[in-house]
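Questions regarding the structure given below will be posed in turn.
With one protein chain withheld, the remaining protein chains of the complex are depicted in position.
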Amino acid sequence: MPFSMDIYAWDSFPIDTLLFWCFAAVMLISGLCVVTVKRVFHAGIAMIVCFVCAAGIYALLGCPFMAALQLLVYVGAIATMLLFAVMLTDKMMEPRPNTTFFQPFMGLFASVLLFGLLWLTVSSSKFGFAGWANSTAASSSAIDITSLSTTNIGLRLLTPYAVPFELISVIILATLIAAIALARKEDRSPADSGTPADAPASPAEPASTPAKE
Amino acid sequence: MYQLELHSVLSVAALLFCIGLYGVLTRRNSIAMLMGLELMFNAVNINLVAFAHFLPHLDGIILAMFGLAVAAAESAIGIAIILSIYRNFRHIDTDGINELKG
Amino acid sequence: MNRDEFIKAANQAMPDLHAKADTANPDAIVVNSADLHGLCLWMRDDPAAQLTYFEFVTAQDWPDRDEIVLVYSLYSHPLGHRLMVKTALPRRDPQIETVSDIWEGANWSEREVYDLFGVTFSRHPDLRRIMMFDGWEGYPLRKDYTHPNLIHRPE
Amino acid sequence: MSTFPPNPDLVTEEFELKMGPHHPSTHGVLQLSLTLDGERVVACRPNVGFLHRSIEKIMEHRTYAQGVPLADRVDYCSAMTSSLAYVMAVEKLLDLTIPPRAEYLRVIMSELNRIASHLLAYGTFTLDLGGTTPFLFGFRDREKVLDLFEETCGARLLYNYMRIGGVACDIKPGFLDRMIAFLDYWEPLLSSEYEAIIDENPIFYNRTKGVGVLSQADALRYGVCGPNLRACGLNNDIRKIEPYSVYPELEFDVPIRTEGDTFARYRIRMEELRQSARILRQCAEKLPKGEYLARQPYELKVPAGETYVRIESSRGDLGCYLVSDGSERPYRCKFRTPSFSHCSVFSHLFRDCLFSDIVAMSASFDIVLPETDR
Partner (left out) sequence: MLIALIAIYAAVSVNALFLIWLERKISGRIQRRQGPMLCGPKMMAQKSMWLGGWFATACDATKLIFKEDIIPSKVDRLGFILAPIVVMLAAIAVYVPIPWSATSYHQTEQVTFAFADLNVGLLYIVAVPSLTVFSILTAGWSSNNKYSMLGGFRSVVQMLSYEIPMVFALMGPIILAGSLSLGDIVKAQTQGLFGIPFLGWFIIPSVIGAAVYFICAIAESNRPPFDMPESEQELGTGFNTEYSGMRFAMFYLAEFSNAFVVSSIFTAVFLGGWSIPGITPPPELNLGFCILPYFDLLVGLVVFSIKAYSVLLILMWIRWTFVRVRPDHLMNFGWKFLLPLSIANVIVCTVIAAVQQIYYGGLS
């Protein structure tokens, strides 16, 4: 058994392109599942499969740091939070019809149109990078910005991009406080906030929208 | 032909973006809408990483990481809002929530 | 304090009680069911008696005398003496006031007597069958209790 | 008491959870219907009666001698003491004095039974908290006690050893030496193995200190007895306050603690194990020679009358209220069992605590379901 992976002969067979297309295919299929599946919990699971494949694609595109981060942040935190939200709000056993008659076609039409537009711009443009790359390579910063190794990312992150890095931490702190404030009972808010917010069920289903359940 | 070209990655990301958009537009359950939104964020990140790989320039990844952080913050706030809506209306159908009194 | 002092103290504390000594049980007094609740209150609060520990309440079914005799047993830890109180109730529809407001321990014992003997305790917080399931009819520990699939041993 | 009052800030919904009759930590078939608010227990309603064999009804159709095996089954974890209560009630009605050797044999057997039952309690209590090793220590040594029982009365759980007027059979010649050998082997283990693995363990401390505190007033109001009441600081050991059989001649002391929480109840039982060993050593020396049974006619007729006898079983004061109408069958026989009142305390005690506290507290009360349901 070859004792180390990285001296395996890569170039004889385009394994990474093949892998890329597998990941892309699985990602797109699970993406479709997310939008079409009846039960939201299954949509959640499909979304997680999609995130994992995206992490695979990042690894293939030469930056494993981003792949690990994606796994950690998206699959570990955001997806778990979404699943928690689904559990809190969804009644498991009675799947409800989720779209009215005309709505899917409008959405379909809009997104297909957008995709056509994007596809045209992408395939027609010629990305002439050769000239551009070496012109910026000799720029002032000591870090070699062309090699995507983790140490370079770290250095680049903290020297030229130090300010946005701190800003991001402020944003996350603000979200933390906002989320906690939202989760508390609203009856703390001043009395004139209309119907008491924590009445278990809103007094009357708004007559305008017929109950669709 | 076998080498990976940029525009193939970009088209995949664009397709994912459109799927996310379709999800946001058609889904009635607001949590599923949020999931569609997350798909769109992912598509954007794939684009950024693709440019970082082919250019090759480091800023793509750094921007992707910032994008990641903001997406996480945004979905946290989204879920908090949805849960407080659920507490008031007992359901989270996007059609049902149209009064502003709150 | 043995039984006779109890009777003297009880009669003296509640004039229209006229508690009598029980023949069969050496340390039991007999009281009529109406003023049992008053007697129990006195027993718990009186410094001489201090019967704060409720042991059990049970019943004896006497079909020939057509009565159900309730037996309350109380004990006092500080003073170390015991007193048993007996009252007689008619067999058809035995009804008595609950003592679970005086001692919470009585709650479950009274539910058991209700379940097995059919004595209803008025003002009992949660009078349900405790041993049998709720749909059971009949009171098993009564002497004349029969059940379709009850097989008597050949004498 | 580490209570968890409802948090006014969070809007939560309660849900009903039946910790049903078939559950690993309810020590038999007890159903606790809990209303939970997330991890916090809002209210608890124990339902009993799943193991009701109506022993009192059957006793009314059996002669007095046939009642002894039935009395064993009232509390199968310490069968000796439950049949002892019934037998002493009958003897009190007959006002029969039994030979001193039988008295001593009865005390030896009930103290051995107390050790076996407390070992069971120690094992299940630590098992419910998650420690599997102490469980095995407890049961390994309990086997040795059961061997002693098997050697004398041929049974390991329901011994049918007590008789009206004495005991069923005399002990084998080498019994006392084997018993002393067991005590010598087992007593040092108490501190070296049992308590060493559990007592100084900080996690055990956090799980039991200040959990399930029962004040003395509440305990008395609900009729709690035995080690659980001694944990609230009241000496209610019947062997001391109403000494019966030969206990006045034996000197032993009664462990008392005042905190009244789960840890106190656990400590009381461990101390009682040591006291039982001490009693057994004294009985081994003082065992007189002579008759072991004052034989009674099979068709025994008991004069009409009522009596209530109370003895200290391993779980508390076990009473037998016997009514006889002169025939050879008891007219009414009521067993006042400690677990019945301990179960009724649960609804008062399990409020504003955590779901995992329930397991610790119910295990510390050492309730046994046959006693509760009779």
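In order of appearance the chains are A, B, C and D, and numbering begins at 1 in each one.
To be clear about the criterion, a residue touches a chain if its C-beta (ideal position, glycine included) is under 8 Å from a C-beta of that chain, and two chains touch if they have at least 3 such contacts.
As the structure is a computational prediction, the values presented were derived from the model and not from experiment.
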Which displayed chains the unshown chain touches: A, D
Residue among D:Gly130, D:Gly154 or D:Pro288 that touches the chain left out of view: D:Gly130
Identified contact with the non-displayed chain, of A:Pro14, A:Pro64, A:Pro104 or A:Pro160: A:Pro64
Among D:Gln66, D:Asn160 or D:Ser356, residue touching the chain not depicted: D:Ser356
Missing-chain contacts mapped onto chain D: 4, 15, 17, 23-25, 39, 126-133, 136-137, 140, 197-198, 201, 203-204, 206-207, 354-357, 359
Residues of chain A (touch criterion as defined above) contacting the omitted chain: 1-6, 8, 15, 39, 41-42, 45, 48, 52, 64-65, 67-69, 71-72, 75-77, 79-80, 83-84, 87, 92-93, 149-151
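Assume only the chains that are shown with their structure count from here on.
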Where chain A and chain D are represented by their mean Cα positions, the distance between them in whole Å: 61
Geometric centre distance via CA averages, chain B-chain A, whole Å: 5
Where chain D touches two or more other chains, by residue: 11
Sequence positions of chain B contacting 2 or more other chains: 87
Contact set on chain A toward chain B in their complex: 14, 16-17, 20, 24, 27-28, 31-32, 34-35, 40, 43-44, 47, 50-51, 54, 57-58, 60-63, 65-66, 69-70, 73-74, 77-78, 81-82, 84-86, 88-90, 98-100, 103-104, 106-108, 110-112, 114-115, 118-119, 122-123, 125, 127, 129, 132-133, 136, 143, 145-148, 152-153, 156-157, 161, 164, 168, 171-172, 174-176, 178-179, 182-183, 186, 193-195, 197-202, 205-206, 208-209, 212-213
Of all residues in chain B, those that touch chain A in their complex: 2-4, 6-7, 9-12, 14-23, 25-29, 31-32, 34-36, 38-39, 42, 45-46, 49-50, 52-59, 61-62, 64-66, 68-77, 79-84, 86-93, 95-96, 98-99, 101-102
Chain D residues within the chain C interface of the complex: 48-49, 52, 54, 56-57, 61, 220-223, 234, 236, 241-242, 304-308, 319, 321, 323, 331-332, 334, 336, 340-341, 343-344, 348, 373-374
